[in-house]
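Handing you this structure, nothing more for now.
Here is chain A:
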Amino acid sequence: MNLQINQHQINETHELQLTGEVDAYTAPKLKAVMIPLTEKEGNVVVVDLSGIDYMDSTGLGIFVGALKSSKANNSSLKLRGMTVRVKRIFEITGLTEVMDIESEVKGEAL
Partner candidate 1 sequence: MDIQSCVEVRNEWDIVSARQLGRNMAKELGFGNVDQARITTAISELARNIYLYAGRGKICIEPIDQLGKKGLRIIALDNGPGIREIRKVMEDGYTTSGGLGAGLPGVKRLMDEFSIESTVDVGTEISATKWLR
Partner candidate 2 sequence: MTAKDALTERYQDLLSIYLKAKTETTLYKGQQFSRKLLEQQISPEDLVSLHIQVMDELFPNMSDEMRDSFDFLLEAMIGYGFAYREHQSLRDKQQQLESEIEVAASMQQTLLLSDVPQFDELDIGVVSVPAKKMNGDYYNFVKSGNSLSIAVADIIGKGIPAALCMSMIKYAMDSLPDEQMKPHLLLENLNRVVEQNVHSNMFITMFHGVYEPESHKFFYAGAGHEPGFIYNAKEDSFFDLIAKGLVLGVSRTTTYHPYEKEIQIGDMVILLSDGVTECRTSKGFIERDEIVSLIRKYMHLPAQQIVENVFQELDRLQEFELRDDFTLIILKRLV
């Protein structure tokens, strides 16, 4: 399966639009794009997951890595547009409690 990453940038806000699957095969590709963005202080990384219908634990690991990296580098990471299936794995793993997920942090400016 494939993962497509579309990237837009406005000032320090980087938006990543993902389509496809995030699994052990595509995770390295996502990591290569997302992690460097979180490493720059002040960056706001917004990841739109509405086009993702499957994510496995390796994929989830990339988001954990990005969360740690954004904390260490004073950037911020926001996720939005999760499908039910994807939302469920963020919920089970308790990551919804520690990550900025748009449906739960309504009204916050991008």
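The rule we apply is simple: a contact is a pair of C-beta atoms (placed from the backbone, for glycine too) under 8 Å apart; a residue touches a chain by one contact, two chains touch by 3 or more; residues count from 1.
Here is how the candidates were picked: all candidates are chains of the complex that A comes from, given by their letters.
Given the structure is predicted, the values throughout are model-derived calculations rather than measurements.
For chain A, the touching partner in this complex, chosen from 1 or 2, is 2.
On the side of chain A, the complex with candidate 2 involves touching residues 24, 31, 56-58, 60-62, 64-65, 67-69, 85, 92-95, 97-98.
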